[in-house]
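Structure first, commentary second.
Every protein chain of the complex appears in place save one, which is left out.
For subunit A:
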Amino acid sequence: MSDNLILTANIDGADDFYADLLAAHEGLSPEASAALNARLLLVLANHIGDRTVLAEAIAAAARKAK
């Protein structure tokens, strides 16, 4: 399925990353948080760039969607 997308642990210091993510949302209203997530998503998507990887990422995330 996902030949190009990395789906094994790949972040050094996973807990630190997760804390950074939460910190960025600290004190934001639900709307502002949602907007931050949307911007973050676009920044990351651009960094990846590769359309195959992006398509696999969308599919991986969509697995839990109803």
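Note that in this section a residue touches a chain if its C-beta (ideal position, glycine included) is under 8 Å from a C-beta of that chain, and two chains touch if they have at least 3 such contacts; residues count from 1.
As a convention for this text, contacts and distances are computed from a predicted model.
S.K.: Any idea which of "Lipid-transfer protein", "3-(3-hydroxy-phenyl)propionate hydroxylase", "Amino acid ABC transporter permease" or "Nitric oxide synthase" UniProt assigns to the chain that's been left out?
M.R.: UniProt protein name of the non-displayed chain: "3-(3-hydroxy-phenyl)propionate hydroxylase".
S.K.: Which is it among A:Ala24, A:Ala38 or A:Ala60 that touches the chain not included here?
M.R.: Missing-chain contact among the listed residues: A:Ala38.
S.K.: Extract the touching residues of subunit A with respect to the undisplayed chain.
M.R.: Touching the chain left out of view, subunit A contributes residues 34-35, 38-39, 41-43, 46.
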